[in-house]
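All protein chains but one are shown in place.
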Amino acid sequence: MQENAKFPDLSDAERKALEELMPDEINEIISSGIKRRHFLKLFAVTGTALLASHMLGIEQLMARSAELSTPPPLPIENGINLSFKVNGATKKLMVDSRMTLLDMLRERLELTGSKKGCDHGQCGACTVIVDDKRVLSCLTLAATCEDKKVTTIEGLATGNELHPMQSSFIKHDGFQCGYCTPGQICSAVALMEEAKNGEASYVTANVREKKAAVKLSDEEIRERMSGNICRCGAYPNIVDAIREVHGDKAVAQLWQFAEGTN
Amino acid sequence: MSETGKPISRIDGSMKVSGKALYSAEFNQPNMAYVFPVRATIAKGKIAAIDDTVAKKEPGVLAVISHLNAQKLKPMDMQAQMKAGAAFLGENLPPLQSNVVHYPGQFIAMVVAETYEQARTAAYKVKVRYTKEKAAVDLKAEIPNSKRPKMFMGEEAQVNEGKAAPLLAASAQKVDHKYSTPVEHHHPMEPHATVAVWDGKDRLTLYDATQGVGLTGAIAAYFLDLKPENVRVVAPFVGGGFGSKGLWLHTLIVAMAAKAVGRPAKLALTRQMMQTNVGHRAATVQRVALATDTNGKLSVMRHHTDTYNNLTQFFEPSGKQSLVLYKAPLREVTYNVAQLNRSTPTFMRAPGESPGTFALESAMDEMAFKMKIDPIEFRIRNHTTKDPMQGHDFSSEYLLDCYRIGAERFGWSARSIEPRQKRQGRYLVGYGMATATYPGGRSAASVKVVMDAKGKVTVSTASIDIGTGTYTVLAQTVADALGIPVDTIEVRIGDSSLPAAPLAGGSQTTASIHPAAVEACVLLRRDLAALAIADPDSRLSGQRLEEIDFAKGKLFVKSDDKKNDSYLNILSRSKRTELEACATTLPVSGAGLTVPSALCTPRETPAEQNSDIKQYAFHSFGAQFAEVWVDEDFGTIRVKRFTSVQDVGRIMNEKTARSQVIGGVIMGIGAALMEATDYDQRWGNPVTRTLADYHVPVHLDVPPIDVHFIGKNDPHISPIGARGIGEIGITGVSAAIANAVFNATGKRLRDLPLTPEKFYEV
Partner (left out) sequence: MRAFKYTNAPDSASAIRTVSANPAAKFLGGGTNLVDLMKEDVMHPTELMDVTRLSYTKIEKKNDGVSIGATATNSTTANHELIRKNYPLLSMAILAGASAQIRNMATNGGNLNQRTRCSYFYDVNMACNKREPGSGCAALNGVNKNHAILGWSEKCVATYPSDMAVALAALDAVVQVEGPNNSSRSIPFAEFHRLPADHPEKDNNLKQGELITAIDLPANQLAEKSYYLKIRERSSYAFALVSVAAALVTEGGRISEVRIALGGVAHKPWRATVAEKWLTGKEATTANFKAAAAAEMKNAKPLQHNKYKVGLALNAITRALEGAMQGGAYGTMEAESTSKN
């Protein structure tokens, strides 16, 4: 098909989305040819958010931009050749020794789910999981990640299926603006493992008693999540969301109105 | 069944929890350059010289730009700016236009480079020499030189000046104390960021973390001397704002940088810059005097505020609530506003009411205690059902219900009037309450609704979702107005090329855009009906328009619902690919926080909808209740539980509404217990520079928060019946907490925040 030749690496869904998004420019785009990452850039340039639950297809398109890495900007001083895994995929690239893991994810690997909130280890928005531990990507130099395994918010879902923690955050409205959310969720996911390992916190009643696994009280969840700041103030909802996943049973929602009232 | 009011989950939720929602700094562009600003290190003076020789030689540097070589911007001209909808610049200081320094941290130059690392490193190497001048850095010292501004945002600033003194002097029962509040910073989690992309010399796209795409576009167009329609501002997701995300100078700087290097450019502010370059809530010293008759009825209220500003007409209006609450024959509200060489103060969540209710509601508690009346009973005795200044009825007011329901939910009856009566282990336990209030406003708005041949509906308006739930509640409203499911609706906001909407501020997005959305749906249904009526193949052929109703994606005749036709069939037979309607609502109070020129031209102007400020006063009310546990040995205070009952009109979505109130309460806990920016008294620079120094509440600081809505429609603000909800949650919170601390300990703390050293000072 003529058109397919012009869109060598776009899927049908992507082509369709492109046409819907930019009917005016479509001819021009077709005549000049388009590569997948250009398409994604264009998509980003149009900017307008398209939102509704049926827009999952578009979400996936945006998400897949994560597969692409921009070419290294030149010149690079003290360049480090790096090979590591992000969300299961091996990445090889050269980075400036000054570049943090966070900036590498956001500026070089198009994985913008990890957020820069303070850039100094004071807010937790950049939390990612490195070798099974939650860490702050803003204070992690990219150069130190050689051979390591990084999981970001983009890597938590399985296909279209959200991680239970992600679903629970939606259910309990564990966010407002959404900017601290990826960090909160990565932190909460790692916290579940820490609890299974019986790790202690400052509010653990007695650190001398080592247990195989700990059941976290609300106070424990709050203390252990205190490295993730939420300025919108979704804290109580986040605690509910975590409690539901941690306790493996539904946590009641507090909305007072019955359906259809008012 | 109505979708409106249902606690549905956010329709943008899956994007936010999966990291797919894109915020401004994430719109990376091919060949993009990075900007890093250089900030002034003195409070006042002139730049004598800028030495950029080292910086320019740094690898990757594309340009070093200062007042010496920056593009000339159109100068300030308030009249012209007002006309262009561009008056709302954060600070009245077009950037990089002169060598004058007005405050520490002012942007005075910038480095543009290939990478972020290179730009930042080179910026550190720009050397600046200054001629210093004596700066005004201390509020107390400058109050003698302060002004008494006549107006605040178009209203009389000084009310009944000097009239309270004789009444106070004659009164038997009175309290008269000073309350002070510190500088607070908004600190939304997403730092302000802009990506600027030029298309030729005349067209500009800004991906900008803003609360108002329309206003940002208008201001950028004005100063960059572009046609407003040639500046597009895009912000599909904004990581919080709280008042700080208007247009600040970095947005213009990035556009200037991009133009200078002929490439797209990006600047994301550092957290340190957010302490000096995107506004703050100014410190206040407030003096509140109350007097009552022997029955506990207020005879006079006086509320005076000392505060400051710089490079703006705005000042913290902390007397606002004292013009609205309680029945008192006379109230005097006055301000002294000094000018400091400190970064520009601005609107922050409930500007005025947040610090103002701390003072007034603490004073109310003090008076109640003095008279040994329960604080709720004292407020009930002084309740007013009319706006005390204008004498208008409130459009809808259930404050007494808030007190009653709150007291029941909280268990207020267990409180004793005398302090130090309740202990829990090492802790002294206290209960406190306060009244919450915030005005209900509306601005002009246009909303466009498009239905395509497949039945998909797209609703678009240049509004913003800063975490408030705009996406979700707009879909709910349109679902009801068209009788279709929420998940067939696509919401487009956050783009200035869409029909105009107010900036997301002043708690008025819902009240403003939803009437327009409903009106657009009315127009769309009317057009569908007209098509059906004119179509011989329709079961509605030849029916009268006024006989036609709608439900479940269909139109039908009221008297006989078998005579019906679906939207889809009507459209498909009409051979149209889509049907579109755009409606504008313009409250009698005016365009408000909306750029009028971007309103869509309505096919007909809908009748104005009850928002008659000449008949009614529009205010939300609430009651806040706190239980605190105080460890006297350390002066540490923990809020153990909180109840907030709010009368904010109709609730559009119980889930997102509750979240907003919780958020307000938590920011109020921050204001009460920890938030403060300290400045060095010698040089005027902030010494709380980061989130390690400026403490905001963390998870462990926050108790369970019980939120209850009265949920009664406001019949006058609009046909929707909802007033805003973004700000009232913070009001009264710090007073409720301070009042609870008094109830626990007997210590009256009048200087926020209530950090441990305050205990040792009393």
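By letter and in written order, the chains are A and B; residue numbering begins at 1 in each of them.
FYI, contacts are C-beta pairs under 8 Å (C-beta built on N, C-alpha and C of every residue); 3 or more make two chains touch, one makes a residue touch a chain.
Quick caveat: nothing in here was measured; it's all calculated off a predicted structure.
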item	value
Where the missing chain makes contact, among the chains that are shown	A, B
Touch with the omitted chain, as defined above, among B:E117, B:E332 or B:E353	B:E117
Among B:P75, B:P144, B:G200 or B:G425, residue touching the chain not depicted	B:G425
Option from A:K91, A:R134 or A:R231 whose C-beta touches the chain left out	A:R134
Candidates B:H304, B:K554 or B:R689 - the one touching the absent chain	B:R689
Residues of chain A (touch criterion as defined above) contacting the omitted chain	77-78, 80, 97-98, 100, 119-121, 124, 127, 133-136, 139-141, 143-144, 146, 187, 190-191, 194, 197-208, 210, 217-219, 222-224, 226-229
Chain B, residues in touch with the chain not shown (by the definition above)	41, 59, 117, 120-121, 124, 409-411, 424-427, 429, 627, 629, 633-636, 638, 640-641, 673-674, 678-682, 685, 687-690, 692-693, 695, 697-701, 703-704, 706, 755-757, 759-761
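As a convention for this text, only the chains that are shown with their structure count from here on.
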item	value
Partner chain B, residues of chain A touching it in the complex	41, 44-45, 47-56, 59, 62-63, 70, 73-75, 77, 96, 98-99, 103, 106-107, 110-120, 122-123, 125, 152-154, 156-157, 162, 166-167, 169-171, 173, 175-182, 185, 203, 219, 221-223, 225-239, 253-257, 259-262
Contacting residues of chain B [partner chain A, same complex]	1-2, 4-7, 9-23, 25-30, 59-60, 114-117, 121, 186-191, 197, 205, 207, 234, 236-240, 242, 268, 270-271, 460, 466-469, 471, 475, 486-495, 497-498, 650-651, 654-656, 658-660, 662-667, 690-692, 696-700, 702, 704-709, 711, 713
